[in-house]
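Note that one protein chain of the assembly has been removed; the remaining protein chains are unaltered in position.
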Amino acid sequence: MIPGVDGFMYPNEVELQWSVLIVLYPFVTGLVAGAFILASLERVFKVEAVRPTYRLALLTALSFLLVAPLPLQLHLGHPERSFEMYTTPHRSSAMAMFGFIYLWYLTVVLLLEIWLEYRSDIVRLAQSSKGFPRLVYQALTLGSMNVSPAARAIDDKVGYAVTVIGIPSAFLLHGYVGFIFGSIKANPWWSTPLMPIVFLFSAMVSGIAAVLLLYMASMKLKKWPIDMRCVDTIAKYLFYAFVIAFSLEMLDLIHRTYESDESFRSLDFMVHTRLWYSHVVLQIGVGTLIPLALLAANQLWKFSEAKRRVMYVTACSLTMIGIFAMRWNVVIGGQLFSKSFLGYTTYKVELVTREGLLAAIALMLLPFVIFFVLVKILPPWQETEAHKA
Amino acid sequence: MFTFRAVGVRVGKFFRDSGHLIRPAIVLLAGLGLFMVIRGAVVPKGFGQYGHYRPGALAAIRQHPVVYAGQATCVLCHEEEGKVRATGKHAHVACETCHGPLAKHADDPAANVPTLPAVATLCARCHEKDTAKPKTFPQVVTAEHSGGMACNDCHKPHNPHL
Partner (left out) sequence: MEITRRDMLSVGGKLLMIASVGATFEQITGAEPPPDTYRMADHWWGMIIDIDKCIGCGNCVRACSDENQVPKDYFRTWVERYEVPEGYVNPRVSSPQGAINGFPPSQQTSLKSFFVPKLCNHCADSPCVQVCPVGATFVSPDGVVLVDKDYCLGCRYCVQACPYGCRYLHPETETVDKCTLCYHRITQGLTTACCENCPTGARQLVDFKDPKDPVHEFLRENKVAVLKPNMATEAKVYYKNLDGSVR
């Protein structure tokens, strides 16, 4: 008997190919896409209430987007060859397009939108700051100091257009991550046309929850009052997105159960044994039903501000756990059963290896470091808001 | 009032106030240009000749050394053994199936002298009784069949008929 293996695995299947780092990849890109969609609520859909989080959401998206390719890079057997994805992309490969979609999203959408949004601040800081920061800001102006009202009006129009392009791009970025998994016909746990859209909505859920948490945490740190109208509105959109995400996941589950194809017995057994804790308890119970109930309660009844804050923080934190569990269950769960449907293997997370737990934790902290730096360079809060406080 | 002059002023103003937008576009195009240059330099020669891969890979894989010489090579020297085997039930069992990989021996017979295989495990691998084996295949429960005697006490491996 091979340790950790129940039943029969094809001999090469015993070892998992995609580790916890590949769990991070859809989790992180999901946060990017979700945060950007939240930003676009204000910009394109004119939801004025969420204005205080607009810049915050953009910076959140950028922080996570910069980290998104790192787990993939670290996981490769030959990271030094990853540039081949750009030089000789294989058109039939779902994965080959990642580099291009990523660069498109990073440069044409996110960096451009942030630049347009921050231009007047950058120009102001380039003039007012001294020493090294001055050089940084001067570089960031790209040599143009024109922040006349007419120029800013044009920036606003272009920014709007970029956001409009950005929404389908964000959908593409994350829906495409779902397609990487959903298009593998050999793996019945992954292979479903619902996968991109399930990924997309869970991305929106996690991104919105992340921005909400970051906003509340930032206000707490700055000792500024939380704009409850903004938080309530975000929570409302979080609830909507969550309802759709959960419905899609349940649709997938019901469909699988009802169809009961050749893989069903094997997958059903896996969900009831190896994935029970992470799938049923964490993902569906703790990570979905409880936050959904908390958010739904806020749509039905009016609670005091203090209670709402606690409920939102709880709901968002649980949501993050739930979405992470969902990514885990997709990526790791999809490799625990044999493609012969006759056996199961075990995934043991290592601690200090290149693909181990410490690397994963470091990668998960990195976006927050980047976020902290970005907030220093490009403050998301206007001074007037500080005065207001 | 619509005049060409008024339009001219407005267009001029528009370009003055949107001139800064050229800058990120230049940065982007410069990046794109740089990428195209690098790409031209690093794509392997002949890539795509037969399909989306390096044609050189085919030659590289073909260079892997042969380890099993193949029985046609064995019988060039071991003609006698080949003849004996050809008349018996092991006619279709290749030499190296029992004697192990011997391309090196064929290369330099003196320097690479093969050792004889361990009969007990060798014969049993094929002939130990197992219900999964085809019914017509000769198989025995060794313990009952020989009572501890070595297989080649009775059967000659090159022509195993008694």
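As written, the chains take the letters A and B, and residue 1 is the first residue of each chain.
FYI, a residue touches a chain if its C-beta (ideal position, glycine included) is under 8 Å from a C-beta of that chain, and two chains touch if they have at least 3 such contacts.
Treat the numbers as computed from the prediction; the structure is a model and nothing was measured.
Undergrad: Quick one: which of A:124, A:309 or A:339 touches the chain that's been left out?
TA: A:339
Undergrad: Touching the left-out chain: which of A:44, A:103, A:165 or A:184?
TA: Once the missing chain is taken into account, the touching residue is A:184.
Undergrad: Out of B:9, B:25 or B:57, point to the residue that touches the absent chain in the complete complex.
TA: B:57
Undergrad: In the full complex, which residues of chain B touch the absent chain?
TA: 44, 47, 50-54, 57-58, 60-73, 76, 90, 92-94, 96-97, 100-101, 103, 106-107, 125-126, 128-134, 137, 139, 141
Undergrad: Please give every residue of chain A in contact with the chain that is not shown.
TA: 8-15, 17-18, 72, 75-78, 81-82, 84-85, 88-90, 92-96, 98, 180, 184-187, 265, 334-335, 338-342
Quick note on the criterion: only the chains that are shown with their structure count from here on.
Undergrad: Residues of chain B touching chain A in their complex?
TA: For chain B paired with chain A, touching residues are 13-14, 16-21, 23-24, 27-28, 31, 35, 38-39, 42-44, 47, 52.
Undergrad: Can you list the chain A residues touching chain B in their complex?
TA: For chain A paired with chain B, touching residues are 83, 86-88, 90-91, 107-108, 111-112, 115, 119, 142-144, 146, 148, 150-151, 153-154, 158.
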